[in-house]
Every structure is written in structure tokens, then in C-alpha cells.
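Written out below as C-alpha cells is the structure these notes cover.
Incomplete set of chains, arranged as in the complex.
Letters A and B mark the chains in the order given here, with residues in each chain numbered from 1 onward.
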Amino acid sequence: MKLFSSVNDVPDINELVKEALHLKQFPYAYKDLGENKTMALVFLNPSLRTRMSTQKAALNLGMNVMVLNMDKEGWALELRDNVIMNGNTVEHIREAAAVMGQYADIIGVRSFPGLKDRKEDYSEMIFNKFVQFCGVPVVSLESATRHPLQSLADLVTIEELKTRSKPKVVLTWAPHIKPLPQAVPNSFSEWMCRADVDFTITHPKGYELSTDFTKGAKITNNQDEALADADFIYVKNWSAYEPYGKIFPGNEDWMLTNEKLKITNSAKIMHCLPVRRNLELSDEILDGESSIVVHEAANRVWAAQAVLKRMLESLS
Amino acid sequence: MKLFSSVNDVPDINELVKEALHLKQFPYAYKDLGENKTMALVFLNPSLRTRMSTQKAALNLGMNVMVLNMDKEGWALELRDNVIMNGNTVEHIREAAAVMGQYADIIGVRSFPGLKDRKEDYSEMIFNKFVQFCGVPVVSLESATRHPLQSLADLVTIEELKTRSKPKVVLTWAPHIKPLPQAVPNSFSEWMCRADVDFTITHPKGYELSTDFTKGAKITNNQDEALADADFIYVKNWSAYEPYGKIFPGNEDWMLTNEKLKITNSAKIMHCLPVRRNLELSDEILDGESSIVVHEAANRVWAAQAVLKRMLESLS
């Protein structure tokens, strides 16, 4: 594997899930694989889970890890081509990525969208330029429109905890006060559409995701209808795709409560975290038996480790 | 050992001091103990000595180390329960701590007090919530009211350099321009009250520490009286406990000078660092023979290593 940026980079997602669960059982079985190999984790935005879990995954495989908070420790990056760099940017991504590729065997990159210019965000300019210029395998640590390590961990979690062979999985929009990227719901949706699950998306009118990510999903604006008989409920806020990055007032009643869960099949509640309590998700759910958000976060290690293992295997 | 937050977590402080001195002699003798174990160092505030010495201690024990500057690299933490998170905080400490506990075998946490609300600071809310929710052993890297790794290193230093079996140890208040926490003096005091030393605290009127930390100490407002015949003098500024976090004008003459040391038993001068020269402590002392502040800082490694060794031993 030379690139992990979306579900499309994975020939067989079930095999990759199996690999992750195997690594969960034998975390240090492949420590020789990463000997003298270096992982660079490049952050253009904050990160807790991705930062720690990917670092841990690389260490489990015997790699060295270098973390670079590009926004704080490095130089302001120029992303556009053919410009005279006489402004605030100090280094072009062409050089920055190429140089990092000289120091690292695998690079992970996190870059959030600006949520201003949809075409630019959905072109994945920053992430793709890293891939184009660095010359080594690249793992997305969440890009403008996708968060594949999260989605893989989500699928691993569902596979681990499902109680019927084809569980009903629901992605439900949740309230928030700020416009958030569509990366997590896009990504979760495209993975679920490829997985052996019965997948439904529910959101208020206006929050339709790009159809590029939702082919095969049932979509409804009726949350109750969606939740009925659900085995897993994935809670997440996102801003509108059209008009891009906007949020609409209201919809506070979309926050999940125990009352709402009554019609589910004792559904387990998932969230990628960080979660705003009592805005996106209620205390009673997060502190109750149905929440599996911490278990899900723990699986981030094995998802990352499965991907890195594949990449290491492809290096030599 | 599952928790290192105060002297009360240590059944036998003399044994722990011995362990630290043993590790100073054989730093790498227990490198197998930390194999495949991960230490997470979580900083909500700046750190130099604690950051480097604890990292080094963990590496000496063969652990992997992940450093997280929570305030800069992660998400703004919500600490209060039962609130609607519709403000600036992005993640609740309940999730953050629980997730970190999934990625680390031992967690170190630094969180300073706000010095506004005494009840809140002295409840050790932040530190205790980390302990409560992370599910793994926790080491204080300085909390609102204590700095036990510092105090252990201080005791190790006294044990190493004392010239009589029960040395006279004096904690003296020193001038400053800003209100500082009581964590270091509280902690030093509660350790000295448990150690085999003759312990005196001296400070201007108004700077009384909480009596919870000073039981057994002699306390005087007469600095000269305190310094007489002292073997070790621990210099430190702190703000008032009542009214909480306040400082009073004057008292500049409390800064130690060589002149003041004449009545001591060739006292050695200690300070936890960082120290403001010529405000808290004079150049002539810091650059002279009596200062052992760098030696003391060096012992931070062995103090941390002794604690981490105990925790690693308790893991399996």
C-alpha cells in the first residue's frame, strides 16, 4: 500500500479489518518490520487521538516517529502554484513535502478544510500536493474531505461488537454551534457503503452530503425512522455541502437521548470525538452503557497499525 | 504504585529515596521493565525540567514516550460536569482522559492552579479527573497544590549531601513580582514533615501555608532565627493562601544573600527552578559554592525513574 487516503485505496476492506483485529491481539508481533524506518506525522491542525494512536501504532511496529506541528514549529506553507512568494508564506509545499520525503519512510498528514471554497477543499489540494511531491507512502490523518483512519477504526469496532451478521448502522447528524467539516461523515459513509452492513443516513433538510460518498446508503430526514431497530448509531455534526460550510438555526432536538434509543435494537453509540457534551450528545448517553466511544477511540491504534504494516511491507 | 500525587501515596519515603539513588548508580539496569510500555506526558502548562527529566527517566526504563502539549496541540478541555458545551471548550476531560488511558500505560499530567478560586484549586479538580477517568497509573507533573516529583528529588538531594544524620532544613519565602502557586512549598513541606530532618518554615506574615501541609514543621516570621545553623535552605516564592493568590508589597529584603548565610551551618541552597535572579535569589549565591540547584535539578531524573519503576512493576 502506497497511499491511504480513502476507502478506494483498499482492495479488500474485510481483510484490512481482520489485520487490525489480529494486531490488536498481537501488537508487537511485527516489531522487526519497522526497524530503522521513520514515520513523520505532520500536523497542520490540532490532534489528540490521531496524534497519539498513530504514534503508538508506529512504535508498536518498531518505527521511529517524528512529529511536526507544521503550523507552529515549521514555516508558513505556500500552496498555490505560479505565484510570487512575496507575502506571508515562507516555503512552498513542493519543497516542504519533497524534503520531508527525504527524512521519512512514511508520512502522515493532517490538513483540515477552510470551509470557504468548496471546489478547493474537495480538490484535496493540500493533501494531494503532499502525496505528489513527497515521493514516499502517505497516510491521511484527516484531510479536507475524508478521515479514513477513523472510518477503518469505526468498521473494526462494528465488526468486533456486532450481534448479527448484517447490523443496521445509522449515521445521524447532531447539533453544534460551529460549522464543522464533512470529512468524518463523508468518510464513514463511503466505508459503510462498502461494508457488509445495512446503512442509513439521517439529517435535517439542508445537510445533504455530497452524493459521491453516499452511493448505496438509505437517506432520510426522519431521525426516528432511521433509528428504528438500529444496532450502531454514529453521531456526528457537519455543516452544509450546499451552501458550502453553512449551518442553519434550530434542529437542537436532533441530539440523541436515551428516550430516542428505545426504538433501536439496544443500539451502541459511536462518535469520532472530540464531542461537545449536551450539545452533540447527552451526558446520559456518553456516561451510560450504550456508549462505545472510548472503545472506538482505542481501536484507532489497530486501524493505523494495519495500514502502516501494509505500507512497511510494500517498502522493500 | 498506581498513583503518585502526594507524599501520602508513598508507603515508605526512605525506601523510595534509596531506590532513586540506586537508579542514579545503575540508570539502565531495568530497561526491560518498560519494553513495549508507553508513557504519555500531558502538559497543560509550560515545563522544562519536568518535561525533560521525566522523559529521560522513562527512556532509561526502556519505555516509549509521547509528549502532548494539550493546550497547544490538542483541544480546549471542558472540566465542569453537567454543562452544555456550547462555548469555547471542545472536548470534555472525561473523554480526553479516558482516551489517553487507552494509548498509554502510564500518564503524567501537569496542570497549574488558576489562583482565583481556592476551593476549586485545592480540590485538585483537573488532576483528579484525569486520575478518575483515564484508568491507568498517573504521575503528577505538578498539580494545583503539589509537585511531588520535585519534592522527592529534593529529599534525594538532601539525603545525598547531608553532613549530619538529622540535618536542619529551612524553607524560606523569597520575593517575586507575580503571584505564584503554593504547590512547591506545600509539597516540600509535607515531604519534609515525613522525612528524618529538623524542618523549619519561615515567611513574612500573611504567607501562611495551609496547615494541611505543615503539620510538624516549626514556623516563624523571623528569617534570621530560621536560618541559624541550617544545613539546607530551600528558597521559594509563593502567594498567600488567605486572601487566596494575593501578594503583599514589600519584603524585598527576604532575598537571600551571602551575608545572611553566615549564621548557617555552611548551608546548601536549593530551589526548584526556574528562579528569577536578583529577585528571588542573588547572583552571588546562585554562582557561588553554596548553591546546589543544578545538582538538585539533575536528581529529578532519578526521582521520576524510581516512581515510574514502581508503577511499571505494578502493571503486570
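Quick notes on this structure:
Rule of thumb we're sticking to: a contact is a pair of C-beta atoms (placed from the backbone, for glycine too) under 8 Å apart; a residue touches a chain by one contact, two chains touch by 3 or more.
This one's a predicted model, so the numbers in the text were calculated from it and none came from an experiment.
Note on stoichiometry: the full complex in this file contains 3 copies of its one protein sequence, with 2 placed in the shown coordinates.
Keep this in mind: only the chains that are shown with their structure count from here on.
Against subunit B, the residues of subunit A that register as touching in their complex are 27-28, 43, 46-49, 51-53, 55-56, 59-60, 69, 72, 177, 273-279, 283, 286-287, 293-294, 297-298, 301. Those residues of subunit B that touch subunit A in the complex are listed here as 36, 38, 40, 64, 66, 68, 70, 72-75, 78, 81-86, 89-92, 94-96, 98-100, 102-104.
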